[in-house]
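Encoded as structure tokens, the structure appears first; notes follow it.
All protein chains but one are shown in place.
And now, chain A:
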Amino acid sequence: MRSDFVRREVATGLRRNVTMTVAMVLTTAISLALLGTGMLAVRTIDSTESLYADRLEIQVALTQDVSAADQDCSQPICSGLKKTLENSPLVESVTFESQQEAYTRFQQLFAGQSIADVARPQSLPATLRVKLADQQTGADAVRQAMNGQVGVRTIIDQRDVVGKLFDFLGGVRNVTFALALVQAVAALLLISNTVQVSAYTRRVEVGVMRLVGATRWYTQLPFLIEAVLTGVVGAVLAGVGLVVAKFAFIDDLLAGIAQNGVIPPITIYDVLETSIWLLPIGAAIAGVTGYVTLRLYVKV
């Protein structure tokens, strides 16, 4: 195989068709960038999940009168509930947070905001904070055991709250994957079309090649390399786009929640690691598309 021959053919092919090549590269880049965004969303969801996995608690809020009367869970209602929970094998530990402690935490959480000023200790419930030993079945067991018991006001599963965040991230992921898919279809069609146009503009060359007995590698490789180059250049552009997007939008967008530790921040390493994946993905998809097109539509 003579590499200078193939190189020259590829260069001519790409140049002869500049507008098409640019369209092909851009579409591929957008598709891959969306795919990359989706992959970052998945990554964030995963790391968020592991961030919360051992932190999540079930809070059993006590009624107003129990909360007000019992400051250390020493009275029968509260200690009864606590004992019941602690006796369950699904529960790891139970801690009591008194009305006063809740108020302190509330003040810290909303420091500087007007809601902190209007809140009074009496308006906050005392809670039993339950850490689960069994994340799967524990929550339901606690709910069943506590529901309707004397002294219990509500049961809050933190995972319901965090679930909303996951729903949001999952939504981001699904939307970007869907868009990436649509763009990918557009990119595939463009690549396929470009290969066909490219083969058509080079039909005299290809015809001569076939007649003089060039092997399939010689006749097809220039087209395949053109397609793969498109995929690679598209992937590089997509990677650059993701890095730019990280500093331009994502950092701002996530600044609030990421700083509070609600979700882990997306670092430049996350972006680069994801971008690296786009290279082989882009090259492979473009290469396969080119190959299939040649087999189906082009007599080479």
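By our rule, contacts are C-beta pairs under 8 Å (C-beta built on N, C-alpha and C of every residue); 3 or more make two chains touch, one makes a residue touch a chain; residues count from 1.
Assume contacts and distances are computed from a predicted model.
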Identity of the absent chain, which is to be given by its UniProt protein name, from "Cell division ATP-binding protein FtsE", "Serine/threonine-protein kinase RsbT", "Phenylacetyl-CoA:acceptor oxidoreductase" or "ABC transporter permease subunit": "Cell division ATP-binding protein FtsE"
Omitted-chain contact residue, chosen from A:209, A:238 or A:278: A:209
Contact residue for the chain not shown (choose from A:5, A:110 or A:200): A:5
Missing-chain contacts mapped onto chain A: 1-2, 5, 204-205, 207-216, 218-219
